[in-house]
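Quick notes on the structure that follows.
Of the protein chains in this complex, all but one are displayed in their positions.
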Amino acid sequence: MSFTQVEQISKTIDKISLANDNGGTENKVLVDLKNINGYNPGFQDSYPRESVPEHTRNRLEKYGIDLSRGYPERPENIPYYLDEGYAVRNRPNPNYVERGKNADPEKKALFSAAKEVKNLSTFIGTELVGVQLNDLNEKQLDELALLIAERVVVVFRNQDLSPQKHRDIGQYYGEVEVHPLVTHVPGLPGITTVWAEFNRGGPLLKYKKGLHQGWHTDLVHEFSPAGITHLHLDSIPVVGGDTSFASGYAAFDKLSKPLQQFLEGKFALNKSAHNYYNRDNILGGVEPIVRKHPLVITHPATGWKSLFVNRAHTIGIVGLEESESKVILEYLFDIYEKSLDNQVRISWQPTTSGLGTSVIWDNRISQHIAIPDYNDEITGKIRHANRVTSLGNVPEFDTNSKSQREALGLSI
Amino acid sequence: MSFTQVEQISKTIDKISLANDNGGTENKVLVDLKNINGYNPGFQDSYPRESVPEHTRNRLEKYGIDLSRGYPERPENIPYYLDEGYAVRNRPNPNYVERGKNADPEKKALFSAAKEVKNLSTFIGTELVGVQLNDLNEKQLDELALLIAERVVVVFRNQDLSPQKHRDIGQYYGEVEVHPLVTHVPGLPGITTVWAEFNRGGPLLKYKKGLHQGWHTDLVHEFSPAGITHLHLDSIPVVGGDTSFASGYAAFDKLSKPLQQFLEGKFALNKSAHNYYNRDNILGGVEPIVRKHPLVITHPATGWKSLFVNRAHTIGIVGLEESESKVILEYLFDIYEKSLDNQVRISWQPTTSGLGTSVIWDNRISQHIAIPDYNDEITGKIRHANRVTSLGNVPEFDTNSKSQREALGLSI
Amino acid sequence: MSFTQVEQISKTIDKISLANDNGGTENKVLVDLKNINGYNPGFQDSYPRESVPEHTRNRLEKYGIDLSRGYPERPENIPYYLDEGYAVRNRPNPNYVERGKNADPEKKALFSAAKEVKNLSTFIGTELVGVQLNDLNEKQLDELALLIAERVVVVFRNQDLSPQKHRDIGQYYGEVEVHPLVTHVPGLPGITTVWAEFNRGGPLLKYKKGLHQGWHTDLVHEFSPAGITHLHLDSIPVVGGDTSFASGYAAFDKLSKPLQQFLEGKFALNKSAHNYYNRDNILGGVEPIVRKHPLVITHPATGWKSLFVNRAHTIGIVGLEESESKVILEYLFDIYEKSLDNQVRISWQPTTSGLGTSVIWDNRISQHIAIPDYNDEITGKIRHANRVTSLGNVPEFDTNSKSQREALGLSI
Partner (left out) sequence: MSFTQVEQISKTIDKISLANDNGGTENKVLVDLKNINGYNPGFQDSYPRESVPEHTRNRLEKYGIDLSRGYPERPENIPYYLDEGYAVRNRPNPNYVERGKNADPEKKALFSAAKEVKNLSTFIGTELVGVQLNDLNEKQLDELALLIAERVVVVFRNQDLSPQKHRDIGQYYGEVEVHPLVTHVPGLPGITTVWAEFNRGGPLLKYKKGLHQGWHTDLVHEFSPAGITHLHLDSIPVVGGDTSFASGYAAFDKLSKPLQQFLEGKFALNKSAHNYYNRDNILGGVEPIVRKHPLVITHPATGWKSLFVNRAHTIGIVGLEESESKVILEYLFDIYEKSLDNQVRISWQPTTSGLGTSVIWDNRISQHIAIPDYNDEITGKIRHANRVTSLGNVPEFDTNSKSQREALGLSI
């Protein structure tokens, strides 16, 4: 039990009665799973239309979304049990195509549509100025997939993006993840809501003292974890709420050759953000889904090696003692989080007020963090985004692959 | 969830049926607390008489203990719920007398009974050679209490100790702790069983790779935590199974004056070794009892300051951020565990085979650890002990008290 | 000795001869301090005019700087000995005026000159769009001083800044630091050269694997450490070389009240980046200048408390044991370096090519780091800057001062 109680499960259990039993009744308890919503935003009621930030409401309604029954929409058929959680997509992403592999390496179709191709740092992050995502064709989307694979994260400002196009682009890049617990745009499962005011239950984010870290990779507990991921902010505070991204290619290149070789071929356990009841041990407390993935993976489009761990979800290296695993993972997390030359910090500010900003990244080769200086007394509570996540391949390590610096012929 | 599963709760829940309810039955589950014994050695069946190690059996039966119905005995009326756990002795140790305060500071009655008074290290540990605990009178016990308060731990070898005298000495020093879950000598609650073969369920201790630490202080979750504690080994392996003790006085003296002042007057949260169900959140997993005690305490008999923390049970410093607390507690644990000049390592070997060894220490001013090189392929499984714990005062910090080195006029 | 030798002193000692002495000559060695330039860029030869990056050359020559004898210029009268190093400005900043205290809190004169006042994150960093530093009057400079004191760092792009104005603004804010070892613009001591190609001796920066950290505060070893500091980049790579800044106000606010109180009133030792010979122990290796400053300081203009430590230069907390100091400083460094809501990352890109970017910050209330993804195979070697540092007050802690969040009435 954490003494700060930050993760304590909600206390709303509905104790109905004690049942009868031969050996006496005093030890039998009837519990109701339904009322336990501490970890289940899926249970949360939607907000009325009027509570939706203006720019968000305008965008969604412009594209025909019906907000009259509130926003966002809750998923149906919530899984309570761990086995139900595992059963969600317990198989490879079907018919997966790595779009970047089909792309023109020079990306002429995509780049010719841009007013400017602006690298945001030397090794990670590119902004495409003057491109509307709504307008991209499949050839351009293939090139964008390759650009993302190379630059990890790509920014598009001043977007007029429909939720339908948001979903369609995602679907083109792979099966769109539909979360069993998290809310979505009404009628469009897969377009997830990222909205602090709602997700945190209305109030401003509590200011956090102490050393809090939020670096993570999305959905690493999936059989086929998140690949290309598209977050669209349509309601953007004037200041605050940047997102930082870190490159897994560059994190891998920070390691010595012997440490790289030690990690290659090893597997890590990765847990889910949400928790479920263990049907065989209901009283044991909620548990996350845990899946095993290679610690070093090769991106199918670039062929570059990437370090596939993150502080939020990676809980152990298979085969090591727990104390060894802890020391080595802590080092790998710090390499990811403290090497600023491997990172880019992206402001969501549009240059044209009222339009949205899309950031598209590949979760297989990165970590990110939402910098928590929004949704407070200064910035207010307006920040709202939708996310569409395309699931990628089943993570693999290709022993013949190279690190980014090796492949680019850079000094090591 | 720990990926090593070392603390995973037992999976023997008895799911009887689903009950009926207006809103549908699918979310209601009837669970039976009784069958959950993962954390409850109280549920464990006793062993037959023949399985008890020979020396132990001889001693217990010599003093009239009936082993015909097995050994050890389980407690009755097991508490399942956290509130029941808290309710066990939720009040100060009644009529507590600090025996050491009444003692002759020169301890003439006690020392004159000893063949030799042998200090085992400069600052902690004394062996009294040639003394039988069975023979000590109250005047001598008072002096022993003071000796323990000063030297932290005192050793008596070649003991012929009756379980009854074991209990009586304990009762003289304070209310004897009767654990609601842990087994005891048949007919004598309060004489706790410390027996790896039984407590670990029979097999040899699994060899542990990795960095395992076992330093702890007993029963710090009590309202009045453990004071004078008397462990008697009556079945002793020829080699292995030493116990190391570390002095809280000396640990405090290792801190700089400013850090001492920072810690004085602060409180820490201390959890129990056993866990219980939270009646208001049964599905939240088991939880320990947690009690708040001063981080620096003053021993009533010596008036010396002692550092009252231990890695196994101290989970936070009140008022600090969790990240701050973690860093400072980790340092304090290491000061306790790594400062060998603050420690003594005690072998239980008797010089006369067949007799037992008693070690008596004060848990208020110490940590200890059983060194896990017994109960394996080399040593066999014979180690058995009984423990009697006298609860002490409610821990307090006296702002006018001194550190041990200050009080003794030693260089700082 | 570090096995990586990264800081090993240069090996160019000129051993002339052995001298004569009564007790035999074999142990006497004559050494020449002059040739030891490992730590002394002051000894470095300047580059020819043609090696200076084009934009830098154009700017400097436009404003009358004579580059015909090379660039940059070396200081004269290099100090070799520690006592000489200490003697440089071994007194408070003379006639210091805290300009921000005289400013209009609303900063109307300054803001009305700006096309836009753009906060770069909620708590740190502001860009003034459309302002030329060359044009600011004293009233505006006073307001700028206050803005810097509040926002920690202020950005001006598209600047046409003369070196003379650069120096004059610095002088207005306090005595301009003239470094005894570091090179400067010819004829203008105090306008320091920040030029990786030159400072690192010409080649590209070596790519660094491993966990390298570069967060620091400038010139904390001074009697009156650096206050307002103005870095002007006139030759800017197309990508790379961002600088991140972290707020000491916000770092202090991340600490719990008890830890804040523990640190307030304490002092830390802060060392210089350069090293000198100890006249009383020449063979003992070079040593830095070390000065004692409060660990928590109060900024004179805002009255807010700030955490005054940095990983590069703060070597200990006075009064603590070394092991305690290490643990606590490590935590404070991480709070500064890992709390992204306390940081801003600034790109130096101008929007008008050929013009420079000025970033002005207050070293008393911040740390910064140059992100090392410039000066490599991709970016080339063109990055060049000049820095003018105004020394501030002698750091003090005002027991009646408040933290930033307290003063602003924000939730804690």
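Lettered A, B and C in written order, each chain numbered from 1.
As a convention for this text, contacts are C-beta pairs under 8 Å (C-beta built on N, C-alpha and C of every residue); 3 or more make two chains touch, one makes a residue touch a chain.
The model shown is predicted, which means the values in this text are computed figures rather than measured ones.
In the full complex, the chain left out of view touches A, B, C. Interface note for the absent chain: among A:G201, A:P258 or A:G409, the touching residue is A:P258. Only one of C:G316, C:G356 or C:G392 touches the absent chain when the whole complex is considered: C:G316. Considering the full assembly, B:I369 is the residue among B:L82, B:L128, B:I315 or B:I369 that touches the omitted chain. The set of chain B residues touching the chain not shown comprises 119-123, 204, 206-207, 209-213, 238-240, 242, 244, 253-256, 331, 334-335, 337-341, 345, 347, 369, 371-374, 376-379, 405, 410-412. Within the entire complex, the positions of chain A that touch the omitted partner chain are 254-259, 262, 266, 319-321, 323-324, 327-328, 330-331. Along chain C, the points of touch with the absent chain fall at residues 1-4, 6, 8-11, 13, 15-17, 19, 21, 23, 27-34, 36, 80, 209-212, 269, 271, 277-288, 290, 315-316, 321-324.
Please note the rule applied: only the chains that are shown with their structure count from here on.
Look at the contact of chain A with chain B and you find the same residues on each copy: over half of the numbers used there are shared. Most remote from chain A, judged by the distance between CA-atom centroids, is B. Between chain B and chain C, the centres computed from C-alpha atoms are 55 Å apart. Here the spacing of chain A and chain C, counted between their Cα centres, is 38 Å. Shared contact sites, meaning residues of chain C that touch two or more other chains, fall at 254-256, 331.
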